[in-house]
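Heads up, the thing below is written out as structure tokens.
Of the protein chains in this complex, all but one are displayed in their positions.
Our next item is subunit A:
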Amino acid sequence: MEGGDWRNRIISQLQARNKYETAAFQDLITFQSRLFDNVNTLKNENLQLTLLNERIRFTGTDSVLSGTGTASNERIQALEQKILIQQEELTSMHRRRGENAQQIMSLNEKVHDLEKQLQAKDIIISENTAVIASLRAEIQMYETNMTELQGLNQVLRDEHQALQIAFAAIEDKLRKAQDENRSLVERLIKYKAKDADKMNEENEHFIKKKTEKVRKELEEAARESGSRSSGSGSSEDKILDSISQFYGTLPSKAALRFDAHDGEVNAVKWSPTDRLVATGGADRKVKLWDVAKCVVEIKGTLVGSNAGVMSVDFDSTGAYIVGASNDFASRVWTVADQRLRHTLTGHSGKVMAAKFLGEPTKVITGSHDRTLKIWDLRSKMCTETKFAGSSCNDLVTSDGAGSTIISGHFDKRIRFWDIRTEMSANDIMLQGKVTSLDLSRDNNYLLACVRDDTIQLIDLRMNTIVRSFSHESFKVGCDWSRAAFGPGGRLLSVGAADGAAYVWNTHSGRLETILKDHTSAVTAVSWHPQSGLLASVDRGKRAIIWGDL
């Protein structure tokens, strides 16, 4: 408890304050408020009492009046008045009743209307329920249908899957079979080549014996006498005969002549299996000619190109044929049914050469747009593009696997490509534009026809030119003149501008023969791989098959 003077002063002031402000008025105000309340309650009481008084007075006068006679009159009057009031009330009641009746009638009418509406609505509802029921039934039906269809669909899907699996398996088998087939064909070819070699060996043997024999005869004859020198001439003739026999495969006469195309014939190729020759011409067609029966018989016309065909090539089984066209595309047909299988578009220039790349599902094309493209026929797309830098006139693929490609170009170069690398592996520079390339069967020699009117023989093992063939009258006819090795690689042939086909001996470099029958420049030649038949085509529409059928 603190304190001091200030506290005492505050306390006394407060006490004074309360005394002055509160204590002085407290009782007064309480008394006043009590009086105030009293006044209010008395006022209310007063009011109630006045009301009561009024009521009592009213009933009091009534009771006072009934006592006297005059009062009865007044009473009758009062009663009459009452009756009057009652009558008035009655009439007003009647009036009200009439009004009510009218109201009831109108209400009845309304009820009637509403009932009608209700009936109509009922009918509509029943109709709608019927419709709903039918719709429900329909829905049910459709649902069952749907479930059935779904089941069916499931079954079909399962079947489809099973078939797909079976299909995949069969396709696999097919592929294996094709591979086997290819290997078998390769083996067959190898055996055939061996046979041919053996035959050649035997022939040589035979000829050797014969020449020996002739020589012996000549020696004998020489020994006999000089007077019979005139006989020696005949014996020389015999030698020549025997030599010509030795070159039995050398074609000497035209076996068949026919008009192959309307216009220029650009390409010719023998089928590797049949006696079937394919030609491609400026009339946008590739034609297949069957010469097996000593007469020429058209076996089919492969259409689809939109411009002249520049090159044709069979695959190793002879089942497919690829044609390169000036319309920037290459096309693959099947030989058996002559249907167009693939159209390979993507080059931006004429396609000059198209070859199968080892297997029948790969194609390589060389184009005027200075690129080479490799196509996969299974996926139908270009798998690789090689930028050669110069327009490609011809190309060859070196081996069965097709891993090396050799292309001849407008810029006088022969380029070597490895399929696995992007860039050119090697190249050889020649004296003129390379118009065509051909590879010997043993893949050791490359034949290049050059625009400087020479044929170059290149040894691929050393990448050098081993021999050059030329003749004073031999002129290369066009930029895509095709030269070709004969069967066994002993002969080579090429068409010239003067309409002749020149045949050289590969080993000796001797010009064996000039087959002249065409009237215009010979564009392409092709040797039949087994029989030694030579096919040549010219810038007119003519094709000629040389040799003995």
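The rule is short, and it goes like this: contacts are C-beta pairs under 8 Å (C-beta built on N, C-alpha and C of every residue); 3 or more make two chains touch, one makes a residue touch a chain; residues count from 1.
Just so it is clear, contacts and distances are computed from a predicted model.
Missing chain, UniProt protein name: "Autophagy protein 5", from among "ATP synthase subunit gamma, mitochondrial", "Putative synaptotagmin-like protein 3", "Trafficking protein particle complex subunit" or "Autophagy protein 5".
Although one chain is not displayed, subunit A still touches it through residues 1-7, 9-11, 13-15, 17-18, 20-22, 24-26, 28-30, 32-33, 36, 39.
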